[in-house]
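The structure under discussion appears below in the form of structure tokens.
Here the complex is missing one protein chain, while the rest keep their positions.
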Amino acid sequence: MAVVPLLGDGEAGAEARAVFADIREKRQTDYVNNFWRALAHDPALLRATWERVQAVMAPGALDPLVKELVYVAVSAAHGCDYCVHSHTAAAKAKGMTAAQHGELLAVIALASQTNALATALSVPVDERFRA
Amino acid sequence: MAVVPLLGDGEAGAEARAVFADIREKRQTDYVNNFWRALAHDPALLRATWERVQAVMAPGALDPLVKELVYVAVSAAHGCDYCVHSHTAAAKAKGMTAAQHGELLAVIALASQTNALATALSVPVDERFRA
Amino acid sequence: MAVVPLLGDGEAGAEARAVFADIREKRQTDYVNNFWRALAHDPALLRATWERVQAVMAPGALDPLVKELVYVAVSAAHGCDYCVHSHTAAAKAKGMTAAQHGELLAVIALASQTNALATALSVPVDERFRA
Amino acid sequence: MAVVPLLGDGEAGAEARAVFADIREKRQTDYVNNFWRALAHDPALLRATWERVQAVMAPGALDPLVKELVYVAVSAAHGCDYCVHSHTAAAKAKGMTAAQHGELLAVIALASQTNALATALSVPVDERFRA
Amino acid sequence: MAVVPLLGDGEAGAEARAVFADIREKRQTDYVNNFWRALAHDPALLRATWERVQAVMAPGALDPLVKELVYVAVSAAHGCDYCVHSHTAAAKAKGMTAAQHGELLAVIALASQTNALATALSVPVDERFRA
Partner (left out) sequence: MAVVPLLGDGEAGAEARAVFADIREKRQTDYVNNFWRALAHDPALLRATWERVQAVMAPGALDPLVKELVYVAVSAAHGCDYCVHSHTAAAKAKGMTAAQHGELLAVIALASQTNALATALSVPVDERFRA
């Protein structure tokens, strides 16, 4: 149903299979989700994306769950259905509770609302908010 | 510079001034930022928006700083310059460090990138990501 | 400040000047706004756009003011600052009152909010809403 | 298929069921659409959203049908498939004719086109369009 | 599944059928895709859109394949699933190779990423980039 066929393990080339193996090892699961199987048509893009995901989503100054919440918010704002599903699932796997999910949705909805108002009114930025 | 003039304290009507007073009290500052001064042309919309902001951004299952980070992310995805400025400032006021800001930006950028790839490839949602 | 210089009457070519003349006549004003002066670098695009504006915005099954309200709403959703300004001004010129502007903003804000919720929850379309 | 299961009447909690009952009474129909059943996981968000919809969409300075047309336009600009379907259906229920639908689509398409041109050219706002 | 039924040849009116005939002749295929069948409810909009597509996508200063690549990029950025599918198919029909598709995706992803960063940082435009 995608723009390109999703590549199974037997269809992907050696370079893509190596990334699949790394995904399996790092995530400790045998499951490789559709996003990576679609990207497998371009092994260089697949590898670069997977490496960037690992670098950015690793624990750091922000908690991994917080990073997933931000990811869900950006995905919803962009209207990416695949990404909303996969990152909501990832947030749940990292411990997001139903109450946290509800509050996340409320913040996304509020921000969308005030973003629209500020834009429709073209409100000038307050001097004190500038660096 | 806005689509409507920003209303000063002397220009706003009684109902809008009451909201300004509430903003000052709850935020413990004399400063009322431009967003509220633009909304003051419609006191009912001003009040409804201010009340929703208080209800949603209060501490709950998510930390107030986390809520601000999500707010910045949605604002960036929507390209709302006013909102990016005001909520980045709010996040800093709630303790966001430079390192956290950098990681927030990296997640926003990564999500924008993978959102675009998933959309341009129309990747179908994996069965296991569905509720 | 634009990506291309805005062409004054003396700088535009003959074909663009002819469109400027038509804008002046149809709108009964001497003022040609910046959008057309930027498009004047490509007279064919200028003419096609001006002709489409006239065809679509003419009175029909929908009132011209209603069409302007829809135009403002789309422009706000796309974050087009120029368009928000020019079409809010056009709506005022066609009789939009302050109360109508306030309600327009409230609908735009509400739609942005529920759009975000429906997307973040990936709500499936009800069978009865399908054609 | 949603990110969360849609709650049937027997699965929703007491607070959500009370909102369902209110929707049924106000809309004079037994049908509660999927959007509300997805929101029912968070009764506070469900209630706040439903109350806001009633307040904003009520007759006022703008006709209810005009408000629905604006809603459809914002939903299309945000790419919210659920919202396009539900609000187009609502507009038809409020009397939108096929001719009005066609003109609405033409305005949405025209606005999208000129929004893109104004943005791609970064046209500066005319002084006379500023408040 | 659309918001309006897709009109078959026997359901479309005479004016819409004339456009269908022109599409078949110009594209040298009997197949009329769903986009045109949905637009057929409004023959004037159908004709105006079809004529604009022909005028803009014809060979000119830019190669037809380059125009399709740009079309795919805009469609992905807007999250239009239909458009991503139809214009990726059109690009392939005009000779887009798998390697070109991969590079197109990489540019779209990179642009989405740096767009998000520039917006989230509100980077001011360099004087030398202004016209």
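Note that the chains are named A, B, C, D and E in the order they appear, and that numbering of residues resets to 1 at the start of each chain.
Quick note on the criterion: contacts are C-beta pairs under 8 Å (C-beta built on N, C-alpha and C of every residue); 3 or more make two chains touch, one makes a residue touch a chain.
This structure is a prediction, so every number in the text was calculated from the model and none was measured.
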item	value
Visible chains in contact with the missing one	A, B, C, D, E
Those residues of chain C which, in the complete complex, touch the missing chain	3-4, 41-42, 44-45, 49, 74, 78-80
Residues of chain A in contact with the chain not shown	1-5, 48, 52, 55, 130-131
Touch residues of chain D, complete complex, unshown partner	72, 76-77, 79, 81, 84-85, 105, 108-117, 119-122
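Heads up, the rule we're going with is that only the chains that are shown with their structure count from here on.
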item	value
Chain E and chain C - chains in contact with each	A, B, D
Farthest chain (mean CA position) relative to chain B	E
Separation of mean Cα positions, chain B and chain A [Å, integer]	21
Contacts with two or more other chains, residues of chain D listed in rising order	1-4, 45, 49, 52, 74, 78-80, 85, 88, 102, 106, 109, 116, 130
